[in-house]
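Omission of a single protein chain aside, the complex is shown with its protein chains in their original locations.
Letters are used for the chains, namely A, B, C and D, taken in the order the chains are written, and counting of residues starts over at 1 for each.
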Amino acid sequence: MNRYWLHAASGELSLARDNGKNIEKESEPQIILLNMEEFQQLEGNYPHRKNLISSMRFIRYSKVEAFHECVQGIIHVPKQGSKKEKEFSFGFYLFENKLFLIEEDEELQEILAKVKNDMFDGCTLHMVLLFICNALIDNDILYLQKIEENLEKVEDVVIKRIPEHFNEVIMRYRKQLSESRAYYEQLMNMGDFMQMYMNRESLVEEEQGWERYMNRVERLHNYVETIREYLQQIREMYQTQIDIHQNRIMSILTIVTTLFLPLTLITGWYGMNFPGMPEFQWKYGYLAVIGVSVLLIIIEIVYFKKKRIWISSKDVM
Amino acid sequence: MNRYWLHAASGELSLARDNGKNIEKESEPQIILLNMEEFQQLEGNYPHRKNLISSMRFIRYSKVEAFHECVQGIIHVPKQGSKKEKEFSFGFYLFENKLFLIEEDEELQEILAKVKNDMFDGCTLHMVLLFICNALIDNDILYLQKIEENLEKVEDVVIKRIPEHFNEVIMRYRKQLSESRAYYEQLMNMGDFMQMYMNRESLVEEEQGWERYMNRVERLHNYVETIREYLQQIREMYQTQIDIHQNRIMSILTIVTTLFLPLTLITGWYGMNFPGMPEFQWKYGYLAVIGVSVLLIIIEIVYFKKKRIWISSKDVM
Amino acid sequence: MNRYWLHAASGELSLARDNGKNIEKESEPQIILLNMEEFQQLEGNYPHRKNLISSMRFIRYSKVEAFHECVQGIIHVPKQGSKKEKEFSFGFYLFENKLFLIEEDEELQEILAKVKNDMFDGCTLHMVLLFICNALIDNDILYLQKIEENLEKVEDVVIKRIPEHFNEVIMRYRKQLSESRAYYEQLMNMGDFMQMYMNRESLVEEEQGWERYMNRVERLHNYVETIREYLQQIREMYQTQIDIHQNRIMSILTIVTTLFLPLTLITGWYGMNFPGMPEFQWKYGYLAVIGVSVLLIIIEIVYFKKKRIWISSKDVM
Amino acid sequence: MNRYWLHAASGELSLARDNGKNIEKESEPQIILLNMEEFQQLEGNYPHRKNLISSMRFIRYSKVEAFHECVQGIIHVPKQGSKKEKEFSFGFYLFENKLFLIEEDEELQEILAKVKNDMFDGCTLHMVLLFICNALIDNDILYLQKIEENLEKVEDVVIKRIPEHFNEVIMRYRKQLSESRAYYEQLMNMGDFMQMYMNRESLVEEEQGWERYMNRVERLHNYVETIREYLQQIREMYQTQIDIHQNRIMSILTIVTTLFLPLTLITGWYGMNFPGMPEFQWKYGYLAVIGVSVLLIIIEIVYFKKKRIWISSKDVM
Partner (left out) sequence: MNRYWLHAASGELSLARDNGKNIEKESEPQIILLNMEEFQQLEGNYPHRKNLISSMRFIRYSKVEAFHECVQGIIHVPKQGSKKEKEFSFGFYLFENKLFLIEEDEELQEILAKVKNDMFDGCTLHMVLLFICNALIDNDILYLQKIEENLEKVEDVVIKRIPEHFNEVIMRYRKQLSESRAYYEQLMNMGDFMQMYMNRESLVEEEQGWERYMNRVERLHNYVETIREYLQQIREMYQTQIDIHQNRIMSILTIVTTLFLPLTLITGWYGMNFPGMPEFQWKYGYLAVIGVSVLLIIIEIVYFKKKRIWISSKDVM
């Protein structure tokens, strides 16, 4: 357990390693980093603590809940390719002049270090929570940018040929984007709630801060939606590519079949063993068959051209 | 019929088996569990009772209706794979200091036992109703989690091969998820209504409780939507798999046909019975036919490779 | 023309067949059933009567319009398979203490009889209009239930085979459901408007009544949407069934072609009339051809199995 | 330029052909019909006149803009098959007691004549503008009805066979409906704005009028959406028809190929020129080949029936 003092005057955080023995007695604002077990065994009366603990047993989404005396919530950050190697989550519990941050993954230490730089004189605990939320999405734009660039490469491949394993690749992106979208939706709901709450408590500065947070998250959310739409367009292009490819293949099959079956019939015809077939008697019989065959081929080619059976590569757009 | 006393002071429920004879006379809050018939034959003046009875004749959705004197409604819980074996429904009728719970399926006894633990001093009947609603969705997240995991297995199958009976399986999930979605939509409407109602009656604590309930249900609803989207993505992947498979099959057909028809024509040609065909005279006639055939095959293979007729498994993404 | 008295004290309707001569003079609330012609020729000053008449010339949707002095509107009930044999419509015109019901189809008599049972002491004309609206949708849930059950039968057929005339059947349902949806949307708009109007006129009881009506219609509307989604799912399943069927057919074609074309080439080859083909000299030539043919077939079958050309019915999900 | 006087007392319009010389001096409400050039050269101080003129240079949509002193806007009526032969547009400029109507197409004269009938005592210029807007959509319902009927004919064709030029026809309707939808959306925005404006200016009667206008336009808009959905359903039916047709064709191809290729192999086999083939020695060789061929055909037909390769017309739904 790490306990931080928030010096109201200077807006600075200082670490106080006393294993949380004197939490209760302090009157200064404090930020206490601890894990689930420590939070459960914390002495003192913390209203609705049980509710947060039971929520944290099985974390699937980010949320915030306000009770009469305290605000509590969970933030669940999905794994994001570029920066983070794994997903992580933490709970927060804001009660009187104490902000508890409950986590198992030891990711918050680093984030708190980042947040320290943003702090100013008269910074409240509500503000610190906002700064933490802001720090969590600080590099997300770069991560989304990266996904978009990767999809551009996929598009370039698809436009040239029909790639193997397209489905697996697309499915992976779809899941990733669905997850991001859900994440931002939950953060938007959270931000919305906090804005309302700050308004009710008449904390104007905090309200404006949460509003800006909301707008930032919404822009990320819209970016995700744009990428999702782009992914959808690539998928539809792939579908069309397959359809065109199929069309090409069938054209070849049809042309080949139509060219050869009649000729094969002719040769079959004169392969019959009927005695006294007049054509065999005729002097130019064999030449006539050659002529008819050539003629047939010419007629068919003209017909195919006219009917545009083959999607000509000259029909450029 | 089971009658429970709600001791306002201690927030405890105690069972009073007197077959409902003295319901009217009590001034303490009571919870009365009974079936349709008992509710119909209940003595005393219960306004709009007829309305609830006629609604319960044919239950299709959850709803709540407020009248001037009473609040009444129906909750219809769909069958959910994991925990419940069958769907069930019950009506509730909140009038003065009495909460009637009307059901045929005897599922509520168990739920009331669970609810008992949540009760506290000064707990009102409105609170009890909220606790019951909360108890009903307590394990739903696990159930949805289960569905999602099953769908992941389906995805793994589809990515490898085109399974039989895919349509039946997908259809079953779709129905299940449609049902869940409708269920949560109705609960959200209910929660919304109750929140409004509590606000109008100036029951602040109850209003906050219903708001938290609403948010819980909305998160479940959003989870259902996410799973539905996932299911849709699996379906689209399956479609694409079929299209690719078809493409492969047609490629084989086209290649085989294009390879063999010309050769067959050649053999047919020299199977003709025209007398005096010059090729037969020629010494190297047979060798020439062999040579032409081999040449033809080579040309065709080169052409197919160049035109990418076959979706090569080397075109990895 | 049928004129009804609404006795405010007892909440009863009594018929007064005097051909509408004394309408003007009465001070009691009245409900007057009449047809378009009678309404047009009605003596007395009825504001905006012309507007209603011109609206009724060409009825396509249900609507309600409020003027300063009167409320008027049209209800257009679409044909619904189970109960009603044909669509019908009527106009209403609520002015001072008179409710005019204008129709050509003589359907309202029956509905008014049903409505009589709901009436109570102090029942107003606004209430009667609400009761009529409620009576109109009383059995709709059963009708929608019927459609859903029929669609379940369609699904069962589609899951087993590709039925003829699927398109016609689906198109019929789609139209029916589109019509129902539009109908409920219009009723919701109407209910919404009436609720607002009652609120403005400070008729609390009526407002609550119209709110409940709105919610009832919305539930029906949502039910229609659920059925529409179900229909859509059946359609998509049908599409997939066709795709799978096509895939099967093409597999057969490809397998058959790939099996027989090479063999046919072999037989064609040895059907050529070249003199002195060495194979014919060889003693085991014929046996060798048989052997090669059998070998070819075995290789192809192994290849097809490995490449999963055929969607095996053992690949159960 | 045509100048009309609006006599407030009688609610009548009278024409005053004086070429707009005395516009400025009048104190009575006036409606002035003129073209762009005349409007530009109008003497007097008309605020934000430049804004309207520049908007009218390039008209693409209907809009209304309110400034501190004046209300101005543009209405762009798309070509609608039945009644109008071409699209037309006009601007309006409402300033003090003057309503300028600016157009090049001379369509408004006729509309003003229609509007005259609706005018009443104390009719304001705002009312006249509303009446003009109402007159513009008066026959639209009939026009949309016409489109719907035409689409029903298209549906009847598609259900029977796959028509040529379907794409062109559908594309034409789609464009038409997109245009209509955009038109009504813009009118709804306009109506909404005017309603707000009237509310702000405390013109209750006008506000109610614009509200009714809004509702009328919304119903038309919803009708367009219904037709668009119907069009979409026809398109999807057409798609399915093509898929089924393709399925049929492929079934024929597969059946024919599967029936004939084995037989052709047999005949090819016994067309080989191997000396001493034992079958030729056998007395019943030829009969056996006939027998085997017939047997093969029977087996194949049974197989096809069992596997439902052919979509039987007996599988009626």
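The definition used in the following text is that contacts are C-beta pairs under 8 Å (C-beta built on N, C-alpha and C of every residue); 3 or more make two chains touch, one makes a residue touch a chain.
Keep in mind the model is a prediction, meaning the values are calculated, not measured.
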By the document's definition of touch, the residue of D:Val204, D:Ile252 or D:Ile301 touching the omitted chain is D:Ile252
Which of D:Gln109, D:Asn139 or D:Ser178 touches the missing chain? It is D:Ser178
The one residue from A:Lys153, A:Arg172 or A:Arg308 touching the chain left out of view is A:Arg308
Residues on subunit A facing the left-out chain by the touch rule are 141-142, 145, 155, 159, 205, 208, 212, 215, 219, 222-223, 226, 229-230, 233, 236-237, 240-241, 243-244, 246-247, 250-251, 253-254, 257-258, 261-262, 264-265, 268-269, 271-277, 307-309, 311-317
Against the hidden chain, subunit D presents residues 58, 60-61, 63, 65-68, 154, 157, 161-171, 174-175, 178, 182, 185, 189, 235, 238-239, 242-243, 245-246, 248-250, 252-253, 256-257, 260-261, 263-264, 267-268, 270-273, 277, 279-280, 285-286, 289
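Methods note: only the chains that are shown with their structure count from here on.
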Looking at Cα centroids only, farthest away from subunit B lies chain D
Taking shared numbers over all numbers used, above half giving same and below half different, the subunit A and subunit B interface sides are different
Distance between the CA centroids of subunit A and subunit C (whole Å) is 37
Whole-angstrom distance, CA centroid of subunit A to CA centroid of subunit B, is 23
The positions of subunit A in contact with two or more other chains are 271
Among line, ring, star, complete and other, the chain touch graph is line
The chain pairs that touch are A-B, B-C, C-D
